[in-house]
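All protein chains but one are shown at their positions in the complex.
Let's look at chain A:
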Amino acid sequence: MNSPQFGRLYFVIIGHRDQPLFEFEALKQEENLSIPREDYRHLCQFVAHAALDAVEANLTGPTGTQMFFKNIDRFNEWSVSAFVTTSQIKFLLLHPVRDESQSALRKEEADIIRNFFFAVYEHFIKLMLNPFYELDSEITSRGFREKVHQSVKKHLLNL
């Protein structure tokens, strides 16, 4: 078993046909990669893709009107939180389970992730208002990536 990959974050925006529109990986500086980067991404996508089941199950359940779903799925050392926009675009964040003895996400952690999601949502809405952006197409905007990067720095670095 590889040592758990703490401090790693993987954020993905998923469109209506289950396709990833935007991917973002955050890696702390001091970290050394124990598994190849490509394998890591592959694993992240695997986990994120499988977590869509849980998101959809929540959307059809009694919590269907909610936007933010914390800790919706778990896979080994990762926890998955989700945010669903009103237009049914899904944001997924893979973040490490912080403490081994504490499996539940702490209250303030939930708030941090919620704030991060809302910050990205705001950028996303601005992107959607751009007439040159076509719905459900891959997000290639450098400005958007930059803004997400800033949001990650602002909200998630302490996670």
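Operating definition for what follows: contacts are C-beta pairs under 8 Å (C-beta built on N, C-alpha and C of every residue); 3 or more make two chains touch, one makes a residue touch a chain; residues count from 1.
The criterion applied here is as follows: contacts and distances are computed from a predicted model.
This figure omits one chain of the complex; the name its UniProt record holds, of "Glucosidase II subunit alpha", "Protein BYPASS-related protein", "Trafficking protein particle complex subunit 11" or "28S ribosomal protein S22, mitochondrial", is "Trafficking protein particle complex subunit 11". Checked against the full complex, the candidates A:52, A:67, A:110 or A:139 give a single residue touching the omitted chain, namely A:52. Within the set A:19, A:87 or A:140, the residue that contacts the chain not displayed is A:19.
Contact between chain A and the unshown chain involves residues 1, 17-20, 38-39, 41-42, 45-46, 49-50, 52-54, 56-57, 61, 72-73, 76, 100-101, 103.
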